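Every protein chain but one is kept in place in this view of the complex.
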Amino acid sequence: MSEVKVGIINITGYIGMEIARLLRQHPGVKLTSITGRGAVGKQVSEVLPHLDDFDLTIKAELDQVDFAFSALPHGESATTVVGMLERGIKVVDVSADFRLKDAAEFQRWYELTHPAPQYLEEAAYGLVELNRGKIASARLVANPGCFPTGAILALAPAVREGLIEPDIIVDSKSGVSGAGRTLSLTTHYAEANENVSAYAFEGHRHLPEIVQELQQMAPEPALSVTFLPHLVPMTRGIFTSCYAKLREGKIAGGEGGREKISKLYRDFYGGEAFVKVVAAPPQTKQTRGSNRCLIYPTIDLRTGRLIVISCLDNLVKGGAGQAIQNMNLMLGFSEETGLEGLAVYP
Amino acid sequence: MSEVKVGIINITGYIGMEIARLLRQHPGVKLTSITGRGAVGKQVSEVLPHLDDFDLTIKAELDQVDFAFSALPHGESATTVVGMLERGIKVVDVSADFRLKDAAEFQRWYELTHPAPQYLEEAAYGLVELNRGKIASARLVANPGCFPTGAILALAPAVREGLIEPDIIVDSKSGVSGAGRTLSLTTHYAEANENVSAYAFEGHRHLPEIVQELQQMAPEPALSVTFLPHLVPMTRGIFTSCYAKLREGKIAGGEGGREKISKLYRDFYGGEAFVKVVAAPPQTKQTRGSNRCLIYPTIDLRTGRLIVISCLDNLVKGGAGQAIQNMNLMLGFSEETGLEGLAVYP
Amino acid sequence: MSEVKVGIINITGYIGMEIARLLRQHPGVKLTSITGRGAVGKQVSEVLPHLDDFDLTIKAELDQVDFAFSALPHGESATTVVGMLERGIKVVDVSADFRLKDAAEFQRWYELTHPAPQYLEEAAYGLVELNRGKIASARLVANPGCFPTGAILALAPAVREGLIEPDIIVDSKSGVSGAGRTLSLTTHYAEANENVSAYAFEGHRHLPEIVQELQQMAPEPALSVTFLPHLVPMTRGIFTSCYAKLREGKIAGGEGGREKISKLYRDFYGGEAFVKVVAAPPQTKQTRGSNRCLIYPTIDLRTGRLIVISCLDNLVKGGAGQAIQNMNLMLGFSEETGLEGLAVYP
Partner (left out) sequence: MSEVKVGIINITGYIGMEIARLLRQHPGVKLTSITGRGAVGKQVSEVLPHLDDFDLTIKAELDQVDFAFSALPHGESATTVVGMLERGIKVVDVSADFRLKDAAEFQRWYELTHPAPQYLEEAAYGLVELNRGKIASARLVANPGCFPTGAILALAPAVREGLIEPDIIVDSKSGVSGAGRTLSLTTHYAEANENVSAYAFEGHRHLPEIVQELQQMAPEPALSVTFLPHLVPMTRGIFTSCYAKLREGKIAGGEGGREKISKLYRDFYGGEAFVKVVAAPPQTKQTRGSNRCLIYPTIDLRTGRLIVISCLDNLVKGGAGQAIQNMNLMLGFSEETGLEGLAVYP
């Protein structure tokens, strides 16, 4: 295959620049065009020195490319993406614009009328491990949110197999880069450092995404998910702790149940390159910079409750890496191409 | 009152040294004697330079004092504490040795035969806001664990009033100083930094403490608590997120329910100097270095679930500060004496 | 003395809020009025929850007070300060407006015409340990910059005694709160965390302050100071490393020289409550939250070069604490009043 020309729309955000880093190692594509708000006309090396291997100028619009990543903010992305599609360019949209299937639901959560609802049905939800078929043939993929990636991967086997009661608690701990590069007091160093906080008590925009994907795996009963995201003082990483009661008669609560649940998870994700069911409790550091999601299902023996932990790097499996994984599927590359990097530990 | 002579057994741990820091500001007592494993014979200024205002030599045993804090590890503390009591010295024991009322339960969790079970009944559990009467007249107070302090204070109003179902999730995020000063790979900087992990999946020793104290407030029904502690990369602070279903017919799930629950919590802790029910989500940084526990109860409107957040500094309200608060009660000082310091923010 | 009414102009910055925290422990004064840009009309507890002990509303202008701290940015502060002076109110100005004695020098470094040059001569430079007399009788004190506090205290004994050659390197490492609370990409968490950088290669505004104060102690020869500030990923603390050649014939370079220089420093700062010459290399953590500056002079035996280290908390001895130390002198309180807090370690 001759080299595919790829563009990144809005390289100056954390996901955009991380896509560039990872593409550098991809043998089948070449990053040939980039845009970036507020930096038009500058060399990428000037704005993002760690990317100075790329001899590229930041432009207002992409040059002709074969494939594009849009890393624009939600609301802005949809219109740009549609323009690309109409010119025959396949797109992975990193924003939230095409994740929710229901335009009304989008409006409720994002307080915007959806700019292109006619594409919602077509857009594939880009959680590869659960949606490989549709992604492979899609021209538009909605890259999942960072929290949903960790939460859905952690819960999918249990939900699909009907192992748990519908009452689910998802308690996530995220590094600060998840809040993006836009300045705010919350992400001001002296405020975020040596601090833990929780936010979005009224409901986080990633909640409907989690529910949409899990519910379609098991339409009954209706899930009742509480999702509370926390901010912890580190740059990268999401640690998600999920809690739910085991349904009676499905899995026993004892040591044997633990083995059973672990095997069930291993079978579910058997053969996956980027989702690993681990035998010991994982840590976010084991995923730093890599496209891995580590999952640890276990049972609280005293209460018979299922606990599932997932760890990932919010900018890689929770963002740029997953975007490239989607691109690989869409373009017919092996899914792992360019994503072989191991975690940068410690 | 003439100045009370106070001693600290094992000043070289984090709780021990923090007691010294706080005592410095106490007008009614004077730190006159200290011990510390591995540093006997040294000046405190040499071993702990930030305490060089104290002109004290670290000894193998305490000199004659009127009151003592034991900051020895569990198992070791009990015997030393009993020796103090027998000499007529009141003690706050910071270790876990006298927290659990049941010697068999102690043995199960700590894998030790209790060295002084005859004192278990007498020892007061030192969570002042819930046990003020017994503490005031006690000669031995078991200072609560750092996690139980946050969890029990967060849940006590809801449990006592019977507002919630017995299925409770307690998800705590702790700074690394909570693991103490003993070296381990887990607390090695390069491992703990930029990392989140969970531990004690088999049950943390603070769990029986949480259950013991909550259950006695509401003997029925039996509580089913899952407690999962997490390690986050900061030095001080515990952020605890509690989740439980509201019992039907007690509190409505809507906005009105939120106000009701907040009022109920404010009433419960009305007049407390160190437990504040706050109107906006709190952060651990707001408690750094202070004896405050901040509590934020709310309702997840979508699921009708109660969420209660608590924040505290594990070394102060979760350790040394609470120990001094107990001492104040035991010696007849105003509870706030020496504990007036505001949070060191940012 | 009846209680003195004190005001803080711009409490919403880090120095302003830290002054409030420390005043809380001061028995002789009472914080009665506060202003804060962008938060006028709000309760302090709403904007700065850790200060909720103060039942104060943030106003546009101070009410009648006996003493004021101005924590406005440079350029803005001078005019406000002059207004206070004219109403007979003594002021400690935390901004840079009255630090440099020469209006032209101010203009060169701050690119502003000085709004009140007639007060430059009168204003006392508020480094108490070196300027106690003038401060005690001043009605306007210019609180030193955080870097100059550490650098001048480290070098003053050597410069005054003529021990070193005029070629001096000052390499400072500052926590991020030193950059204030105004948002910037440099202080965005994900950028500042896990990162070290240097800045102000064209000359930092604290350089002329350092030179002004040191040079007046020893007019000859002209000092040639290179000052390079670095940003390190922590919230509070400045670690300053100073390097200079020992002048021949003054102090021998060997072990004996080390003892001599240490004694000379100890004598210089003998009796000071807040400047401690230490016998072992200090760490910023030993000063966190306290008004201490720790100084460690030594000699590089191989090269015969003097090395002096100083550590302080930029928001306390390098800011709010020093401001209160100045107020104490100006109002006739004991210098240590309200500043007794030990370092919050770890």
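Points to keep in mind about this one:
Each chain carries a letter (A, B and C) given by its place in the written order, and its residues are counted from 1.
Following the convention adopted for this analysis, a residue touches a chain if its C-beta (ideal position, glycine included) is under 8 Å from a C-beta of that chain, and two chains touch if they have at least 3 such contacts.
Here the structure is a predicted model, which is why all the values come from computation and not from measurement.
In the complete assembly, the contact with the undisplayed chain comes from C:Asp171, out of C:Glu105, C:Asp171 or C:Glu272. One of C:Leu228, C:Ala252, C:Ala273 or C:Leu331 touches the chain omitted from the figure, and that residue is C:Leu228.
Listed residues C:His114, C:Arg288 or C:Lys317: the one in touch with the omitted chain is C:Arg288. In the full complex, subunit A touches the omitted chain through residues 14, 17, 21, 24-25, 48-53, 177, 194, 235-236, 276, 278, 280, 282, 285-290, 294, 340-346. Residues of subunit B in touch with the missing chain: 14, 175-177, 181, 183-185, 187-190, 192-194, 233-235. One chain of the complex is left out; on subunit C, the residues touching it are 167, 169, 171, 173, 175, 190-191, 193-199, 201-203, 207, 224-226, 228, 230, 232-237, 239, 241, 243, 245, 281-285, 288, 298, 300-303, 305, 307, 309, 311, 346.
As a working rule, only the chains that are shown with their structure count from here on.
The pair of chains sharing the greatest count of C-beta contacts is A-B. Here the spacing of subunit A and subunit C, counted between their Cα centres, is 46 Å.
Distance between subunit B and subunit C, defined via averaged C-alpha coordinates, is recorded as 36 Å. The set of subunit B residues that touch two or more partner chains comprises 194, 235-236, 282, 285, 288, 346.
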